[in-house]
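Heads up, one of the protein chains got dropped from this complex, but the rest are sitting where they should.
We just call them A and B in the order they show up, numbering each chain from 1.
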Amino acid sequence: MSKFIQTNGRHRTIEGWPLVFTVLTVICVLVGGTVEFLPLVLMEGNIPVISSVTPYTPLELAGRDLYIREGCVNCHSQMIRPFRDELERYGDYSKPGESVYDRPFLWGSKRTGPDLARVGGKYPDLWHVRHMEDPRSTSPNSIMPPYDWLLSKTLKLNDLPAKMRGLKSLGTPYSTADIDGSVEDANAQAENLARNIAANGGPEDLADKEIVAVVAYLQRLGTDLTKLTN
Amino acid sequence: MMIVRFDDQIVRYFVIATAIWGFVGMLVGALIALQLPFWQANLGEYLSFGRLRPLHTNAVIFAFAGNAIFGAIYYSTQRLTKARMFSDLMSRFHFWGWQFIIVSAAITLPLGLTTGKEYAELEWPIDVLIAVVWVVFAVNFFLTLKIRREKHMYVALWFYIATIVTVAVLHIGNSLALPVGLFKSYPLFAGVQDAFVQWWYGHNAVAFFLTTPFLGLMYYFLPKAAERPVFSYRLSIVHFWSIVFLYIWAGPHHLAYTAVPEWAVTLGMVFSIMLWMPSWGGMINGLFTLRGAWHKLRDSVVLKMYVIGITFYGMSTFEGPLLSVKTVNALSHYTDWTVGHAHAGALGWNGFMIFGMIYWLLPRLWNTKLWSERMANAHFWVGTIGMLLYVMALYSAGVTQGLMWRAFDDAGHLVYPDFMETVIQIVPMYWVRLVGGLLYLTGMIMLGINMIMTIRTAKEKPSDAAISVAA
Partner (left out) sequence: MSKMDSNPKTSVSDEPLISGHNYDGIEEFDNPMPGWWVWMFVACILWTPVYILGVHQFGFINSYEDDLSSSQMELAQWRADYEAANPTAVATEESIAPFVNVPQNIEAGATLFSTYCAMCHGAAAEGLIGPNLTDDYWIHGNTNSNLFDVITNGVLEKGMTPWGAVLDVDQRSQVIAFIRSIHGSNPPGAKAPDGELATPND
């Protein structure tokens, strides 16, 4: 060691060899990431499969991409930690197998608002609509920005087949029928949701608006695990 | 003998771009800091918090700090190698390509075109462009090393090498995605694996974009400004290689208690703790280099800036390992403590090192005197006070909220079952943080004014420095 770093030691030699110096640096840099990452890919025991976890429906997928577009992840985590207070507040802690279809993962790094990993089913659909339109109407003192444009902007579904084909090639088990019928499927789910919202006294004309996709996604979050216990 | 004239024009470009983007990035930061306690400041679809926050982080990291480190590298590499940059054309491609990328980010992020991955939000066409520009930069840099007239590479160059190769690896690794539209892609990895790759990238963006190039910057500009030899060559060697080797492992500490397997987080934590001393090696070599030059601080705003910068480097690199300890992370994670930590590093270390460098470079690049030493001094104080207010506010907000989340009463119920109660409690701290941020921004504006006036008072067209070397 001391021979290596002393004045005019070995290190002095490689200081004159930029190529060698660069190669050594690259090697040093690659070791850590490789050693940590390979087991996550190669060893299945690290991410136990949960049979009830299924891919997002086309409408949920569209909603998820809107959730990404609006940057919800900047303030809301989707990752319940194994602490008793989080179990009380949010429900069972998040399992590795629950996010196998999450591209990208949306665990977040900051909770300016509450965790959403298990928000699915916690509030009525109409609650979410009103909350997005004006957060303070359902949650007094909330600091969340309003997302009222979600109630007026038309939901675009025509890119769903391309998105689902992409996800399929990455490993999400969508069938060809799923992909071919994706727009129809999304429309049906959206109409269902919109009917329920209207029946509860909400706005009448939301079936082709972005908000229904976002609500569909939010109502899905964390519910795969309860399907298993029921 | 022959004359080697350096390309200082490219450095002037980068220095000016640093000041412009620094102002823009911090202005967006101030807006989103206002949006937290005052939701009415969310100005509709394109200017709401969720879309502007990535714009702020991208602007201050890749535009402000990015242009600064490129300026530092172009200035010091030419002098340390006694060679002009290999290709002026590549240098200019690098500069304009990078500015184009920044403008693309400033347009696409408010439009909601984002990957959703922190500090890597830009969609795939821009990612491709970043890779191309970075490779041109790397080729230009390494070919300059090849034509160098100094046999050995000084420590600053080691850090530049580590920066250039590692950022390339990280950027490409984390951007592996399948495009499904012009501005939409899905990452190659999902869930746990995607989370790991993201924080391997995210943590090492801090390491190799905000640490190693700044250490290189420090090793060049600090001894120049202090006119003192570097404290210890041996320490340079040991802390360089240990940083380069250890940093990469620390990424999973961002995922403590998540669904990522605990063994990975354990590795992230122990390597973070092993990193503490290597990081402090940089601080020691910086501060000890000032021995015998402390009296110069009185008259040198540049050195004052560096002392604050290096001190905050030491503080942040102590706090980092501390926050990686699982039980500490259990309290701090998801709270504003993390945001406070990031800003102690960004405002204290990166910001002040950049300010010090710019105040040192301005008179040299434009062959004149700094327009106002007094204003530079005022910048130092306004910036320091602003930064302290900022981090103190967020530390107290973070600890307060973390403790409230986990509080149980005697009956075994959560004391604050309603999340809102924990938010209301910290809103006053968000106002204090805004004041701190505005003070820091004020300092940045002072730098801008000083820069404009210095350039305007420069008598003639600036000329590039030259040295004579053996033919």
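Here are some notes:
Methods note: a contact is a pair of C-beta atoms (placed from the backbone, for glycine too) under 8 Å apart; a residue touches a chain by one contact, two chains touch by 3 or more.
These numbers were taken from a predicted model, which means no experiment stands behind them.
The residue from B:Gly281, B:Gly348 or B:Gly386 that touches the chain not shown here is B:Gly281.
Considering the full assembly, B:Val270 is the residue among B:Val270, B:Leu297, B:Met315 or B:Val432 that touches the omitted chain. Residue-level contact of chain B with the missing chain is found at 76, 79-80, 82, 150, 152, 154, 219-220, 223-224, 227-236, 238, 242, 257, 262-263, 266-267, 269-271, 273-274, 276-278, 280-281, 284, 288, 291-293, 295, 408, 410-414, 417-418.
Counting the whole complex, the residues of chain A in touch with the unshown chain are 7, 82-84, 87-88, 93, 121-127, 130, 137-140, 200-201.
What we mean here is this: only the chains that are shown with their structure count from here on.
Per-chain Cα centroids separate chain A from chain B by 27 Å. For chain A in complex with chain B, the residues that touch the partner chain are 4-7, 11-12, 15-16, 18, 21-22, 25-26, 28-33, 35-37, 39-41, 46-47, 65, 68-75, 77, 79, 81-86, 88-89, 94-96, 98-115, 135, 139-147, 149, 159, 162-163, 165-167, 169-172. Listing the residues of chain B that touch chain A in their complex gives 35-37, 39, 42, 44-45, 48-51, 53-54, 112-118, 142, 145-146, 151-153, 158, 161-162, 165-166, 169, 173, 178-181, 184-198, 200, 233-234, 237-238, 241, 244-249, 251-252, 254-255, 257-261, 264, 267-268, 271, 330, 333-336, 338-339, 405-408, 413-414, 417, 419-420, 423-424, 427.
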